[in-house]
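In this view, the complex is presented without one of its protein chains, the others remaining in place.
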Amino acid sequence: MRYFLRRTLHAVFLLFGVSLLTFLFSALTPGNYFDEMRLNPQISRETVAALRAQYQLDRPLPVRYAHWLMAVAHGELGFSFAYNSPVGPLLWVRARNTLFLTITAMLLAWLLALPLGVWSASRFGRAPDRVLSWATATLLVIPDLVLALGLLILAVRTGWFPTGGLASVGFENLSPLHKLRDLASHLALPVAALVLATLPMLVRHVRASVAEVLEASFLRAAVGHGIPHPKLLYGYALRAAANPLISLFGFSVGTLLSGSLLVEVVMSWPGLGPLLLEAILARDLYVVIGGVLLSMIFLVSGNLFADVLLYWADPRIRIAASAK
Amino acid sequence: MTPLLKVQGLHVAYSDRMGELCPALAGVNFDLGPGEILGVVGESGSGKSTLAAALLRLLPSNGKIQQGTVLFEGKNLLDASAQDLRKIRGGRIGLIFQEPGSSLHPTMPVGQQVSDVLAAHESLDRHTLSERTSQLLATVFPVDAERISVSYPHELSGGQRQRVLIAQAIACGPSLLIADEPTASLDPTTQQEILQLFQTVRQNFGLAIILITHNPALLVGLADRLLVLYAGRVAEIGPTARVLATPQHPYTAALWRCLPSHFRQSQGTRKTQMHVIPGDPPDLSIQARGCRFEPRCTARMEVCKSHEPGAVVVGERHEVSCFKFPG
Partner (left out) sequence: MQPLLRVENLVKHYAAGRPAPKDKSAALDGVSLSIPARTTLALVGESGSGKSTLALCIACLEHPTSGSIWFEGIDVVALDENQKRLLRPRIQLVFQDPASSLNPRWTALEIVSEPFFVQGRFSKQERSDKACTWLDHVGISPKMVSRRVDELSGGQKQRLAIARALALEPRLIVLDEALSALDCSVQAQISNLLLELQSSLGLTYLFITHDFAMAAHLADEIAVMDHGRIVESGPAEKILRSPGQDATRALLAATPGVPKTQSTLVNF
């Protein structure tokens, strides 16, 4: 238990550090939100200055950071200049959409990767395994952007899938069943893009871990006891190969918020990605910091989650951890 | 009396990285009666572990059974279908590999590993399965069976792990047990306990045992017959007492002389040079035409260089492969 308390404390410090750095970098980049306005001759210099003062952009950096920290302590993440609303709720809506997309994609990817990897490992070096390796290598090489664009082109050419967005016009008026279908059709392409992007690496990891275990003595011993083949592969081999895969799973959870930016932007999925991109370009300071912080929380929690899972799954780690 | 197991003309080879075939066993013949304990004695490179694996077709991917028959309860194991083979492994023949430490799944409680063997061969409901598992563990662990059942392999000592392997091997009531170096890396006291356990198991369940070891001293008082392997060939096979007291094959005789004096029950002086077998163990990747022991044999003859000796009967169930004996 002490181990996890230590890790959690460590995580909190990490978050502090990240928020400070983000603040620093954003504030140090030349310009601010209102610079665009300055170029507009219709808005007077005094108005710009007044706006700046209103949003405290003329105060020194440490003061602004301290104010921001205090606000976070109260659960407020600051104010968005562009949307003219608090950052918190804004982020939350977008984050929810992102999570919807990424959780679906992650579950699908893992559900496909496990059997594919195990099957491939059990035929290691033979023709089917080679074909799969070739296919995953090809997919790995193709940049995510190309994959996403390719799918988009498919949508445009065939008209089978909508080309963007979360829901069609008039979504509210549909029956529940139709709502579901509509959602599914909008979800299909972004999920496909994400799955195609992450599946190859997962399959290779599963294959490598399982292949190594298949050579182990205890597996030969289990074959010698007449354990049936499916149980050998999943109950024995995969279970023993689980450690690196569990860590990988934990890290996948960590990238739930941050890994889909590209796909969201290309496919116009209203998630955190496009919001952050806009905010960075527009110097919408607090949105950027809020978004980065949220992603960091997920990342750190993901690591911690991986550790917890590993602790639960592997009794040898329990002994090592309690001995410390 | 029909033998339980009859091995004839078994040839096994391994292919190395270049694809060359390196023979590991050549022309192995022996049989085993029900309830009999056969001790297989061999040094490194003699092929003893290959024999254990080959009988159940469990060779690693670069091993190949080239020819021979392994008749078990009347059926040739080398011809058996994959399904039949799976039923025999663990069901009719129990196998205990070397290295108890690495023969158990690292992240599964040992009780479950024993249950899995039972579940693989018999369709039992959960309650019966759990009962049978407890009974089995109680057989090999007279005390503390409950606690051991939920322990993980790394929490157990070498002797305890070995007992779990034995429980797995006898779980489904096989008629034959093959144990490959079951007492290597164990303390003398634990060694004795494990060997005693084999005796008990043989008495209570009437199963035959093939016990493979590089230390012949372990087989005294335990094995009914001894089989001496050298360079993948059977040098000598016969009743234990006879082979120990009057070894016929020059290798067997030389091997016994290498053992510390007390074992040979003869006078010896301490801190003197022990008898050794001159020369090095044979390199099986190099082809040879004659007897493999010839370079190191004190009784070698001309014919030994060019021809391989066949098995000659020299007594009741006692055979030797050596040109010293006309046959």
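Points to keep in mind about this one:
In order of appearance the chains are A and B, and numbering begins at 1 in each one.
The working rule: a contact is a pair of C-beta atoms (placed from the backbone, for glycine too) under 8 Å apart; a residue touches a chain by one contact, two chains touch by 3 or more.
Everything numeric here is computed off the predicted structure, so don't read it as measured data.
Check B:Q192, B:T246 or B:S306 against the missing chain and you find that the one touching it is B:Q192.
From the options B:K6, B:H214 or B:R300, the residue with contact to the chain not on display is B:H214.
Panel shows chain B; residues 43-45, 187-189, 191-192, 214-218, 220-221, 254-255, 258-263, 265-277, 280-281 of it touch the chain omitted from the view.
Everything below uses one rule, namely that only the chains that are shown with their structure count from here on.
Chain A and chain B have centres, each the mean of its CA atoms, that are 55 Å apart. Within the complex formed with chain B, the residues of chain A that make contact are 216-218, 220-229, 231, 235-236, 239-240, 242, 313-316, 319.
Taken together, the chain B residues at the contact with chain A in this complex read 56, 58, 60, 86-91, 94-95, 97, 99, 102-108, 116-117, 120-121, 152, 154-155, 165, 168-169, 171.
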